[in-house]
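Dropping the structure in here first, questions after.
Missing here is one protein chain; the remaining ones are kept as they sit in the complex.
Order of writing sets the chain letters: A, B and C. Residues in each chain are counted from 1.
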Amino acid sequence: MRTVVVHAPLDLRVETLAPAPGPDAGQVKVALAAGGICGSDLHYYQHGGFGTIRLKEPMILGHEVAGTVVEVGADVTRVKVGDHVAVNPSHPCGHCRYCIEGHSNQCLDVRFYGSAMRFPHVQGAFRDEIVITQEQAFPVKADVPLAEAAFAEPFSVALHAATRAGSVLGKKVLVTGCGPIGCLTIMAARQGGASEIVVTDVSAPALATATKVGADIALNVAEKAEALASYRPHKGYFDMTFECSGNPRALLGALDVTRPLGAIVLVGLGGEATLPMNSVVTKELKVCGAFRTGVEFGWAVDLISNRRVDMRPLLTASYPVEQAVEAFQFAADKSRSMKVQINFAGAE
Amino acid sequence: MRTVVVHAPLDLRVETLAPAPGPDAGQVKVALAAGGICGSDLHYYQHGGFGTIRLKEPMILGHEVAGTVVEVGADVTRVKVGDHVAVNPSHPCGHCRYCIEGHSNQCLDVRFYGSAMRFPHVQGAFRDEIVITQEQAFPVKADVPLAEAAFAEPFSVALHAATRAGSVLGKKVLVTGCGPIGCLTIMAARQGGASEIVVTDVSAPALATATKVGADIALNVAEKAEALASYRPHKGYFDMTFECSGNPRALLGALDVTRPLGAIVLVGLGGEATLPMNSVVTKELKVCGAFRTGVEFGWAVDLISNRRVDMRPLLTASYPVEQAVEAFQFAADKSRSMKVQINFAGAE
Amino acid sequence: MRTVVVHAPLDLRVETLAPAPGPDAGQVKVALAAGGICGSDLHYYQHGGFGTIRLKEPMILGHEVAGTVVEVGADVTRVKVGDHVAVNPSHPCGHCRYCIEGHSNQCLDVRFYGSAMRFPHVQGAFRDEIVITQEQAFPVKADVPLAEAAFAEPFSVALHAATRAGSVLGKKVLVTGCGPIGCLTIMAARQGGASEIVVTDVSAPALATATKVGADIALNVAEKAEALASYRPHKGYFDMTFECSGNPRALLGALDVTRPLGAIVLVGLGGEATLPMNSVVTKELKVCGAFRTGVEFGWAVDLISNRRVDMRPLLTASYPVEQAVEAFQFAADKSRSMKVQINFAGAE
Partner (left out) sequence: MRTVVVHAPLDLRVETLAPAPGPDAGQVKVALAAGGICGSDLHYYQHGGFGTIRLKEPMILGHEVAGTVVEVGADVTRVKVGDHVAVNPSHPCGHCRYCIEGHSNQCLDVRFYGSAMRFPHVQGAFRDEIVITQEQAFPVKADVPLAEAAFAEPFSVALHAATRAGSVLGKKVLVTGCGPIGCLTIMAARQGGASEIVVTDVSAPALATATKVGADIALNVAEKAEALASYRPHKGYFDMTFECSGNPRALLGALDVTRPLGAIVLVGLGGEATLPMNSVVTKELKVCGAFRTGVEFGWAVDLISNRRVDMRPLLTASYPVEQAVEAFQFAADKSRSMKVQINFAGAE
């Protein structure tokens, strides 16, 4: 079984490991077809981690994957051999207060594929085969390309963000930052019935993709810093802003153009921002975070499986697993790539 | 008619003006009994304004007032002569998008007593008599001291804050800052059924008052900077934090002790705070502002009128209107005063 | 000016009246192009009213209309001569508790076109010209057929219904009843991102239209009473049910197939239903009503104006105003008609 293992910053290797045992009762074995490279995968590859989370041992990367069920253990009722599935990379503990309250994305003891937050690290899903619990397997229709099904996880993150500030239906929406999560958030807002979606970025290709996936107006704030100025009168225009750039200036600008009682949902991880407390108080803004996903994983799979969304404009390139290093190098070049995937043995 | 007029920073005068004409149809004349000095009154007195809002002409101060109806115009059904009333100091326009959507506290064209936001300024309510619309008059029971009724406005601000993050019932609550709004927020949280209320301040007398009005645990963060450290494990302890100090460090500290998916309600006006975006994102915190009040004005009056709350611990001192300057000087000394009131001709 | 006036049950006349004076300041005159016949119009025509609401004098019918601005009064900034507009038929009082709280659809003193709820009745909008306030005029893009713009009002009712139970995004939805409001609710749920929409009706043509406008599965409960049986296991399948038939049996059936903690939104007016209290209690269902519309009028106009929805499958027939009686007769034949419109002088 080939795997994509990070050993240290810029030391990424394709290694052959023994396949995992199993499946045991309640488990299924999936031959992976496609895996998308996420921002966190890139951080491990480029920097060996982020913040206080650091690689302490080699770790298989990857958590945005889909494939075909090749073997099922006893008592498996949810899927059968041959089914195409998107794989939910998250194993919440089921026992902590957040799990009990229905917020498993805040689990105090979660196991998440390809994460160095725990030690030993939780090995990831960039591999030819993986054994998962049946609850992690979400079937997609046979005619849906598995490359699209592999978008289920990041799209579910965007859908989760879209729910954080109440219903999007009829709302005027600003999305700052048009990388993969920004574009998926645009798609989520469009699905949710936003009446108007304005987006900003500093990259012309990113803005072009954003327009393809549903933005009504795409503004290049590198070319025109004051691009949002016309949305400031009457205390602001947008009902909801989704901050997907991680850039503190984007948050600061959003405070001026989001209307009183509106929401600014922080999706992108970022550093320290300056927050003028008076703006938040007098406009009664709601600045809230969105992290990972929950029941929205199933929503994402349904929307992809029923072809209500089209992920193809986001897929810049696919590489066979042997070329994983080239895939990561290309993915790291944000000026050229949106989402880059790796193909595995189970590819259609 | 005696009035309390600010002419310039530290230039406060008790002046006799001609009484207002009226009441016209739908209006009532109120002989004021008591008026509380608010932080914004103090800002006009000490600094001539705040932020971009500056005195441009002499202005009567005051907006936390109660008195007795002495005359009613035609078509008045809501109150009668002799009724004790708390006066709602806000006149929303009724036509802007925020009024139409039920958020008159965000009115784009509000008239608010004793505010220099508009020009000519809206004259305030520190005067022997005032003519108001009947909708502004909220009756209180005859046996409720008007000094307590004059707390209706600031208490309603606290009640409004208490609604901003959903129901308080059963929640663990932190209040940072125990000035008048902080203490009233403690009372609002207690009314709303908080299961535990922890408070912080740097002033021992303020903390003592906070304990009198409902705080379970009062922590002096001047004496012990790490007083909240024990609330950090497991990603935080409090379901809701109400930031009433306007101090950016209080907000920063709240991010560590507010649990994932919890809320931090900003009530106190403050300057620029540093906001670590990652904390908000990964804990999915909700940082939201609370400003002025709405339907909660009626709630405040009902709770005071039915004696479900006791405002007396908050009233540090009362001065006759002739001694308004002394009243403001005392109110400005935060180490000694909580709420200071001025008495008028209509005093019981 | 030609008008469509109901005098008594089955006594509908096209009458020429003097045009309305005006427009005064803040008002605009609209030459109407298209007007849809609503269920309430039909009730006045067929029965002279409904429930306790009865015709007491001749009344112009109609409230689902769109046209072209032909004259503007002083101080009008919202629209200009030549603009195409959808007309909001509702004038809330602006002063009652519901208006103040942002729920003008519950106004205690509303004036609504073509309604006999007040006396003198509020005359309706089936006429060549009408003078409205500028706030009632909602511009649509010039290339949007006014026949589609005339769907703004009923579509906004459906959008309002879609907001009554929280966000529709990702939800499994049942719509019972596929008349005009049922079909518009299907479109609203689709806009809001429902992951699956199942619908029921007893009419094959209605079900066929429902499928055209977004239903995934259309079930004929006249042919198969137990058509929904497969959705009952595990305490129910649907997150939200929209009851648009007014049929008590549909509500009863919905209790079995709506999942615990799910919502049943009653949109269709109906008679007395039997409600097994234990079902509501043990499944913690939420049965809630939706009535008329509010801010959703603007949403409907935006969605129609931006062509995000296509109203054409719902428009069964259009008649010139001279043939208004034929139009009503055809509209009354539910087996053949979905939405029937009348064309006026301003027709494109």
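Please note the rule applied: contacts are C-beta pairs under 8 Å (C-beta built on N, C-alpha and C of every residue); 3 or more make two chains touch, one makes a residue touch a chain.
Remember, predicted model here, so these are calculated numbers, not experimental data.
Engineer: Which residue among C:Y98, C:F112, C:F126 or C:Y231 touches the omitted chain?
Structural biologist: C:Y98
Engineer: Using the touch definition up top, pick the residue from B:A86, B:V140 or B:V168 that touches the left-out chain.
Structural biologist: That would be B:V168, which touches the missing chain.
Engineer: Identify the residue among C:A273, C:A317 or C:A332 that touches the chain left out of the display.
Structural biologist: C:A273
Engineer: For chain B, which residues reach the chain that was dropped from this view?
Structural biologist: Residue positions of chain B that touch the missing chain: 159, 162-163, 166-170, 188, 191-193, 195-196, 295-296, 298-299, 302-303, 306.
Engineer: In the complete complex, the non-displayed chain touches which residues of chain C?
Structural biologist: 51, 97-98, 103, 105-106, 108, 164, 234-235, 246, 248, 251, 260-261, 266-291
Engineer: Touching residues of chain A against the unshown chain: what are they?
Structural biologist: Listed in rising order, the touching residues are 94-95, 100-104, 295.
In this text, only the chains that are shown with their structure count from here on.
Engineer: Is the contact between chain B and chain C built from the same residue numbers on each copy (over half shared) or from different ones (under half shared)?
Structural biologist: Both copies touch with mostly the same residues.
Engineer: Quick one: report the Å distance separating chain B from chain C, using the average Cα coordinate of each chain.
Structural biologist: Those two chain centres are 43 Å apart.
Engineer: Which integer distance in Å separates the CA centroid of chain A from that of chain C?
Structural biologist: Their C-alpha centroids are separated by 39 Å.
Engineer: Please list all residues of chain B that touch 2 or more other chains.
Structural biologist: Only 103 qualify.
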